[in-house]
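Missing here is one protein chain; the remaining ones are kept as they sit in the complex.
Moving on to chain A:
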Amino acid sequence: MNKALSGALRSAFGAAAAGVVLAASGAAFAADPIKIGVIAEAQAIAGASIPQAAQLAADEINAAGGVDGRKIEIIGYDNHSSSADSVRAFQRAVNEDKVNIVIASYISEVVLALEPWASRLKTPFVTPGAASNEISKSVHADYEKNKYTFHGYLTSAALALSVCDGAKDLLVDKMHMKTAVIMSEDAAWTKPLDVGYEECLPKIGLKVLDHIRFSPDTTDFTPIFNKIEGAKPDVIITGISHVGVQPTVQWKNQQVPIPMFGISSQATNETFGKDTNQAAEGVLYQGVSGPGVAVTPKSVPFAENFRKKFGNYPSYAGYTAYDEVYYIADAVKRAGSTDADKLVDALEKTDWEGTIGRVQFYGKDDPFTHSIKYGKGLITGLMLQWQDGKQSAVWPKEVAKIDIKFPSFIKLSN
């Protein structure tokens, strides 16, 4: 771009135009960047970490020279937790902004809405935080059509297994608990989760006394806790993500004497402590990684760098989004191209040690095609507890830092 012209534009249109000119001239000289569209719930506690973590990973990769000289460019879109906004963002990302691949959302409903668009627009797409089994089941059911979708987080079925594995060691073996009530929000991701809970809890020795599903719009949890208390369980097994602050605060304010244990997505973000005025104290939640937990050598440095840059430790979806940018870069390198089909092939062969463990995807013949593999040596998840205003790992024992401790209003029955 001609300097005189650039100067004229600058004086005519001001700084905004100058930015465009500089960007355009920059793009013309450098090798084409690898463009990753990041569609996320920037205003939600669990989703806010997604674009931040993706940017952090891109900055690190770029600082180290990029992928074969190509820089990674993150283009962010706030979807306001809406499926419709996400679909528009996806179309825009592909058609206008020409992204090569999309990372999107922690909400299953959103991801299920985007899945057909990934197929139609033939654009690879990875979710860092949705859990519904249906995401990868559809890939299995119609592989040729849906192969563009990758499930970069555990399925609800795997999440249930992870919670049950933790509950067996912590609650049944150590604390001799015998009964549980399942409390979950009514959403796409909890349907398979509840099926998993119903199946695995009795197997580990926790009898399910009741099962309460409630609307994610619920604001007053008093009747729910009241009903749970009436059943006299030893523990409440949770499946909450859209809600989190309100049930946790009301659990504390009403001094419900039963511990909560399970999936509580909002509790994975460090900001949860402030949002609940520290009512989170004693909450036990499943995570794929956490502050100070060396799941792999990469986990702690990432969490600390993230905190340095953004002021708080990331939510679970921050860890997965960070890993995703890295294994996408790795796949581009191996494929030697950003061509969609080649990228899909390369992603299928992913074997990447990230912050949450070793990432591999289930193949075409597995029922959960393109979902990350669950199991020892891969990803097992962990249980963490909020203690003294901090999140600390309590399970498995290889990474556990502390023992479980409950606030004084919790009355353990054994």
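Rule of thumb we're sticking to: a contact is a pair of C-beta atoms (placed from the backbone, for glycine too) under 8 Å apart; a residue touches a chain by one contact, two chains touch by 3 or more; residues count from 1.
One rule holds for everything that comes next: contacts and distances are computed from a predicted model.
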Among "Glycolate oxidase", "Branched-chain amino acid ABC transporter permease", "FAD-dependent oxidoreductase" or "Aldehyde dehydrogenase family protein", the omitted chain is listed in UniProt as "Branched-chain amino acid ABC transporter permease"
With respect to the chain omitted from the figure, which of A:I45, A:A58 or A:V181 is a touching residue?
-> A:I45
Residue among A:K178, A:R213 or A:K390 touching the omitted chain | A:R213
Filtering A:E60, A:D85, A:D169 or A:D186 for touch with the omitted chain leaves A:D186
Residue touching the undisplayed chain, where the options are A:V245, A:A335, A:L378 or A:I410 | A:V245
Even though one chain is not shown, chain A touches it at residues 43-45, 48, 80-81, 186, 212-215, 217-224, 226-227, 243-246, 249-250, 253-255, 266, 274-277, 279
